[in-house]
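A protein chain is absent from this complex, but the other protein chains hold their places.
Order of writing sets the labels: A and B. Residues in every chain begin at 1.
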Amino acid sequence: MVKRSYWSLPYLIFMVVFVVLPLLLIVLYAFQDGSGHFTLSNITRFFTDSDSLSTFALSIEVAIENTLICILLGYPAAWILSNHKLNRSAVTVVLFIMPMWINALMRTLATAELFSMLGITLGKGTLLFGMVYDYLPFMIYPIYNTLMKMDNSYAEAAEDLGAAPWKVFWKVTVPLSFPGVMSGILMVFMPTVSTFAISEFLTNNKIKLFGTIIQENINSSMWNYGAALAFIMLIIIGITSMLGETKQSETEGGLI
Amino acid sequence: MTQDNIIDIQHLSKSFGGVKVLDDINFYVRQGEFVTLLGPSGCGKTTLLRQIAGFIAPDEGRILLEGKDISGIPPYKRPLNTVFQRYALFPHLDVFDNVAFGLKLQKVPRKEIEVRVTKMLKMVSMADYEDRSVDSLSGGQQQRVAIARALVNYPKVLLLDEPLAALDLKMRKDMQMELKEIHRKMGITFIYVTHDQEEALTLSDTIVVFNEGRIQQIGTPADIYNEPVNSFVADFIGESTILNGTMIRDRRVEFMGHEFDCVDEGFGENVPVDVVVRPEDVYIMNQLEGAQFSGVVKSCIFKGVHYEMFVETDNGFELMVQDYNAFEPGSTVGLLIRPGDIQVMRKERTCNTVEAVVEDGSHIKMLGCNWECEVPEGFTPGDEVLAEFDFEKVELLDNREDGKLGGEVHFLLYKGDHYHLTILTDDGDHLWVDTNDIWDKGDLVGIEIAPADIKLKRRNG
Partner (left out) sequence: MKKILAQCYIWLLLAMLYAPLLFIAVFSFTESRVLGNWTGFSTKLYANLFTGGVNGGSSLMSAVENTLLIALIAAVFSTILGTVAAIGIFNLRGRKRQTMQFLNNIPMINPDIITGVSLFLLFVFLKFSQGYVTVILAHITFCTPYVVLSVMPKLSQMNPNIYEAALDLGATPSTALRKVLVPELRPGMISGFIMAFTMSLDDFAVTFFTRGTIGLDTLSTYIYTDARKGGLTPELRPLMTLIFLLVLVLLLIINLRSARAENKAK
C-alpha cells in the first residue's frame, strides 16, 4: 500500500475548498466593509457596543454554568453506568445515549412546550435547564467511554497498595478519566456558546446568545459584521481546543 | 555460478532513512535447498526476504531468479509465495477460499482448484476444515492454512518469514518436523527467516547468519556450530564461552593463563585471537591428575538432560561446563579441553580506531565532538588522522548527560573475566569497550576517554 498516499489528495482538495477557504472567507469578510475595503470597524464595533458585549458575556456565562452542571450531574451517572456492581443493564446505557441521536431541535421544542404547559415562565432558568437537558448525554457518553476502557488493574493495583475505595476513586479513577471529561467539555461548551435555535425556543427569544446575533446579522445581510462575530468565536474555539489538546478524537470516534 | 542456482543475490543494498539495513549482500540458493536467514531482530533478514518477495525495491544490486533479474517485477507477477509471520489469512474468507485465492486469480478451472486445494489441505492435515472461518482456528491451524495457501500455487521458491514465532514451544517443535517433511515431499526451494538458532540448526541445509545488515557466515548447520568465523556467530549459535587468547605459534594457543594444543594454523606467532569453547566440550573430573587446569565449581543447575555448571578457573576466569554428572558447588575439579574442540578465530579488531581531525595543539575532533588529547609533534591543525584507544580505556558513565558523548549498549559478550560491549553512539558510530561493570543491552551510557589514552596515527601513513 506504499503508494496509496496520494489517495488523500481528493479529500485534501475538498477540505481546502470547503473547510479552509470558507474559514479564510470569515476572516476576509470580518475585515472588510460593505464595499470590499479593508477595515477594522467591524471588530471595534463589537468591542464598543455594550449590547454585543453583554450578549457575549452572557453566552460565556451560560456555557460555563451549563458545562459545570453537566459535569456535576454527568460524571456520577457515567461512573455508575460503567460500574458493574452498580449497573448491569445495557438498556440504561442506551437510554442515556439515545437523546444524542434525536434532533436537538425536536427535543428542545418538546421541553419548551412542557414548560409552557406547566406554566413556567421562559427565562434564564428554563434556558439553563433546557441546555443541560440537551447536552447532558454529550457529557455522559465520553466519560462513560473512558471509564469503560479503563484497565481495571489500575484500580486493583491501587487497592493492592493499600488505597481505600474512595481514595482509589479520587487518586486513580478520576485522574485517568480526565481525557473523557475534557472531550465532554469540548462537546458541551462550544455548542452552547454558538447555539441559536435552542436559546430562542427556550426563552421565547427573550434572551439572546452569541449564536443568535451572528444568525440575525447574517440573515439580515449584514455579512461583514456577522463574519466579524464568527471570527471572534473562531478565536475562542482555537483557545478552548488548544486548552483541551484535541484529545477528543480518540473518544469521539465510535458513537455507536 | 552454476545452472542449478535458483536464486542469486548480487551486491544487494538497502537503506531506510539514511540507515543502511542491508550492506552488499551476496549469496545464492540452490534448487530444492532449505536455506535459513538467521540473525537477531533488526539484522536485515526480513528486509532481504521482502525484497525477494518484491514488497521492497533494493537500492542497489540484483536478485536473479533462474538467471533472470526480477528486481523490477511487482510481487504479483513473481512466481514466489510467502508465508507471513502473523499468517495474514483473509478474515472474510473461509479456509477453502483462502487457499483457493491464488488459483482463482490465475483462472484455474474450478474442478482443478477443488482437487488442488483439497490435496493441499490434506497435506497440512487440515482436510476437515474447508468451511471453517479462519478466526475460529488456533494459531497452529492458521499456520497450516497459510502454508497451504502459499504452496497450492506451486511457487518456484517458498519464502517463510518467522512462520513459527507466534506458536508455543511444543507446537513449534511439531511444526518444524512437519515443515521439514513438506519440504522433502514437495521438493520446492524454501527460504526461511528466523531469529531462533535452534530452529535454524534443525531445519536447514544451509544457514546464512546476519548481523547489522551484513552476512557473517554461510555454511551448513554443522559448519556454523563447530567453526564459527567470529565471536558474533559463536555467541549467537549455541552456548559458548568466548575468551581472549594469543596464538603462540601454529597449533599452540594460550588462554585463561594456560597454554593448549589446538588444530588451527596460519595465524602467525604471538597474535591476539578470540577462542571459543563450547560448554559440552569441557571435560570435568574429580581428580586433578590428567587435567590441564583446575577450578572451583560456583554453581550447578539441572537442565533436564545435563547439568550446567559455572567453574571459576585457577586464574580467575569463568567457564561454562555441561556434563551428565553433577559436581558440588565449592568442590575443586580438574578440567581438560581437547585440541579439536578449541575453535580459534581471528580478532576483528584489537582497539578502537576512529577518524579524527586535529583542531589545535591539544585537541582533536572525532565522533562529532571535541576531545582533549596529546597531539604529538609534526601534526598541524586540519590534519586528518586516525585516533586509536584501547577497549578498556573507554569509561562508561551511568548518565548519558555526564559523558562527553552519549550512547547505548548495543551488544554484550562475556569473555570469562570481563564484558566486551559494543556501544552505539548517538551519532550512529560504534565503539567497543572492555569493562568489569555489569550493563544490560539497551542501557543508556555517557562516554569519556582520558586525553592520555588517545593515540594519533596518520591515515594511510
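One rule holds in what follows: a residue touches a chain if its C-beta (ideal position, glycine included) is under 8 Å from a C-beta of that chain, and two chains touch if they have at least 3 such contacts.
These figures come from a predicted structure and were not determined experimentally.
A.B. asks: Sort through B:86, B:173 or B:365 and give me the one touching the missing partner chain.
C.D. replies: B:86
A.B. asks: Based on the whole complex, identify which of A:12, A:40, A:120 or A:157 touches the chain you can't see.
C.D. replies: Hidden-chain contact among the options goes to A:12.
A.B. asks: Check each of B:10, B:51 or B:153 against the chain that is not shown and name the one that touches it.
C.D. replies: Candidates B:10, B:51 or B:153; residue touching the omitted chain: B:153.
A.B. asks: If the missing chain were put back, which residues of subunit B would it touch?
C.D. replies: Looking at subunit B, the ones touching the missing chain are residues 53-55, 74-77, 80-82, 84-92, 101-102, 105-106, 149-150, 153.
A.B. asks: Contact with the hidden chain only, please: which subunit A residues?
C.D. replies: Touch with the absent chain occurs at residues 1-12, 14-15, 17-23, 25-26, 29, 73, 76-77, 80-81, 83, 85-87, 90-99, 101-107, 109-114, 116-117, 133, 136-137, 186, 190-191, 193-197, 200-201, 211, 214-215, 218, 223, 226-227, 230, 233-234, 237, 241, 246, 249, 252-256.
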